[in-house]
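Only one protein chain is missing; all other protein chains are in place.
Labels run A and B following the written order; every chain starts at residue 1.
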Amino acid sequence: MRPPIPAITAPVTRRKLNHYGSAGSRVFDTLNVVLLIMLGLLTILPFIFVIAGSFAHDAEISQRGFFLWPEAATLETYRFVFSTPVFPRALAITIGVTVVGTLVQVLMTFLMAYPLSRRALPGRNMILNLVIFTMVFSGGMIPTFLVVRDLGLIDTYFALFLPLAINPFYLIIVKNFFQELPEELQESARIDGATEVGVFWRIILPLSKPILATFALFYAVGIWNDYMSPLLYINDSTKWTLQMFVRQVTISAEALGNLDPNYVPPAQSLKFAVIVVATLPILMFYPFLQKHFTKGMLIGSVKG
Amino acid sequence: MSTPTISGPRKDAVAPSQRKVSVLTKLNHYKWLYLMLIPGIAYFAVFKYAPMYGITIAFQDYLPFLGYSGSPWVGFKHFQALFSGPDFPRIMGNTLILAALHVLITFPAPIIVALLLNELRIEWVKRAVQSSIYIPHFLGWTIVASLTFLLFGLDPGPITKVASSLLGHQVDFLADPAWFRPLIILQSLWKGTGWGTIIYLAALTGVDPNLYEAARIDGASRWRQMWHITLPAIRSTVVVMAILLAGNLLDTGFEQIYLMMNSLNRSVADVFDTYVYIMGITQGAFSYSTAVGLFKAAIGIVLIFGANWLARKFGQSGLF
Partner (left out) sequence: MKRRTFLGLSSAATAAALAGCGTSNKTTTSSDLSTLTVMAPVLDVQAPSKDGLLQKAIQEYAGRTLDITWVPNANYTDRLTVTLAGNQLPHLMVVTSKSPTFVRSALAGAFWDLTDRLKAYPNLVAANPDITKNASVNGKSFGVFRLRDPMRTSVTYRNDWLTKLGLQLPKTTDDLYEVAKAFKSLSGGAIIIPKFNGYGNGSPFDIIETWFGAPNGWGERGGKLVPSFDTDEYLEADRWIKKLVDEKLINADFATMDPTKWNDPFVQGKGGIILDTFSRTTQIYGLFKALDATDYGRSVDFTGNLAGPHGMHSYPTIGYNGFIAVSKQSVKTAADLDTVLKFLDTMSAKKGQVLENNGIEGTSFTVDGSYAVFTKGGDADVVNNDVKSFAQLGTNPNGNLYYVTKPANATEQAVYERRLKTQEGDMTSAVQNPANALVSDTYMSKGAQLDQIIGDARLKYFAGQFTQDQYTAEIKRWHTEGGDQVIKEMNELYAK
């Protein structure tokens, strides 16, 4: 018999709050808008420069310093990027790994966070201590590599998200979030006969939409931006991800230290184009999730 | 499969004298929770704890080819080298100063911006700003450094020109040690603030808009509304983030510093991570950097538990 679940009311749409009236308040509002718009510009303009540079000729990039619109635009760089089989393939691979990886990581994190949010659970503190320990202590690159290798995960896509499946920081934050959810809901569900898993699945998760969205985003970005894992664990060049390319074209000769004298550095416009191709897809993920960040999503659930 | 019901107080509560049975019953009581823990625990066991033996190379002169069993043991040699090196006090000082600046400036910035965004009434501005401020997070440090050189460089740097005319003398942002820390903090702010607001904005979604309405009706000013409604909503998130920051206090980020460091500002720029890099591209690389990492981690764990204890004293739940 299905336990009755208190209805969760629809998210309350934010009523447009009336103008407050005080002069100080209005000044604050204006300043706030101005400041935030400036912040928005400050953060988007350099990216526009990168985009503009990707459409420009190298000679122009050398000649002008910082610009927002190329004088002589060219599609040559993008044509090159998409004509090779490598980039589209890397794009597809990166998207695939990110989607699957994020699902796995979010699932594992939330699954572990819930039991740990129950204070009465025996052994909970010990487990938490062990988790916190791993936040600062780590065996290092080589032993982790050896473990991955011994599990047979070298050259598989699993190696791109399993070694980092649960971020202890995130785990703690999610756990804390669960702890703050009203106890009454869970209690009433249990009284009505729901199992722990049931409570988790039917009560906790739906209430966690903003948190789910947040950490889906964080994990997705983590996988997307990770270049160390593919570098260490992927041998087959047909399995390269986008970040391998970004590192290849943007790494400075300085940091490398010993560069082959025969090395011809990539065209500057190629650097920019690769960055754009590697960044735009993940950038679009956040606006996608933004609707889950509307206020008052949780409200109403306790009232019923 | 019958569904075990977990109801209120157990009707068949066991007497305390039968302890052994009680433990097992407890485990049984929570068995679904333990089951849910299995994947997570497996993960930590395999990917976090199994490789932990790697820490031991801090006490060896590790050579990858010789492996963990083949590399010679040197005890505390690397730690001695670290602490007795003539540069250590300077490195420690630089790292601590940068850490302090991060705590005072880079940490609160996303909180403030999140609060400001929360106060915005105009939806389209809010959405637009939210969509752009996190973009810098995606640009790697190489690009950030490149942009910094472009804008703050001596010759064509537009910002240098403006600053020089404002201050009346030629400013050399990139070479002058006095400007190094401000530039680093500026870069960190630019790159990290937008991204940092996300977690706080998520926390703010838990606030009932009706509370504001009610407060307004009661005559509360905007400031009081923020103080009594908004801030408490993110307080626990801020505390957790602060504790977590404490654990990584000495991490300054290698790449960012290394790209901005040069011969003229090295005296203020050199921090643990870059120092280790220079020491590390020579013999004893892995062992030395692991030793330093161990040192940082030891301090980090003390700070984490210390900060957590502090948070508990102030009535917050901290990490537990």
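Here is the rule we go by: contacts are C-beta pairs under 8 Å (C-beta built on N, C-alpha and C of every residue); 3 or more make two chains touch, one makes a residue touch a chain.
None of the values given here were measured: they were computed from a predicted structure.
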{"item": "Which residue of A:36, A:274 or A:289 touches the chain not shown here", "value": "A:274"}
{"item": "Selected residue (touches chain absent from view) among A:34, A:59, A:191 or A:284", "value": "A:59"}
{"item": "Which of B:35, B:104, B:162 or B:231 contacts the chain that the document leaves out", "value": "B:35"}
{"item": "Candidate in contact with the missing chain, chosen from A:24, A:265 or A:287", "value": "A:265"}
{"item": "Contact footprint on chain B, counting only the chain that is left out", "value": "1, 35-36, 38-39, 42-43, 46, 63-67, 86, 145-146, 149-150, 153-156, 172, 174-175, 262-264, 266, 278-279, 281-286"}
{"item": "Touch list for chain A against the chain that is not drawn", "value": "57-59, 62-63, 84, 86, 104, 107-108, 111, 141-142, 145-146, 149, 151-156, 158-159, 162, 165, 195, 197-198, 201, 227-228, 231-232, 235, 237-238, 240, 244-245, 247-249, 251-254, 256-258, 260-266, 270, 274"}
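We take it that only the chains that are shown with their structure count from here on.
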{"item": "Inter-centroid spacing, chain B versus chain A (mean Cα positions, whole Å)", "value": "16"}
{"item": "Residues of chain A that touch chain B when the two form their complex", "value": "12, 14-17, 20, 22, 25, 28-29, 32-33, 35-37, 39-44, 46-47, 49-50, 65-66, 108-109, 111-112, 114-116, 118, 120-122, 125, 127-128, 130-140, 142-144, 146-147, 151, 162-166, 169, 171-173, 176, 179-180, 187, 190-191, 193-197, 200, 210-211, 213-214, 217-218, 221, 225, 246, 250-252, 254-255, 257, 275, 279, 282-283, 286-287, 290, 293-299"}
{"item": "Chain A-touching residues of chain B, taken from the complex the two chains share", "value": "3-8, 23, 26-27, 30, 32-34, 36-37, 39-41, 43-44, 46-55, 57, 64, 113, 116-117, 119-122, 125-140, 142-143, 145, 147, 150-151, 156, 158, 190, 193-194, 198-199, 201-202, 204-210, 212-213, 216, 221-222, 236-237, 240, 244, 247-248, 255, 258-259, 281, 286, 290, 293-294, 296-297, 300-301, 304, 317, 319-320"}
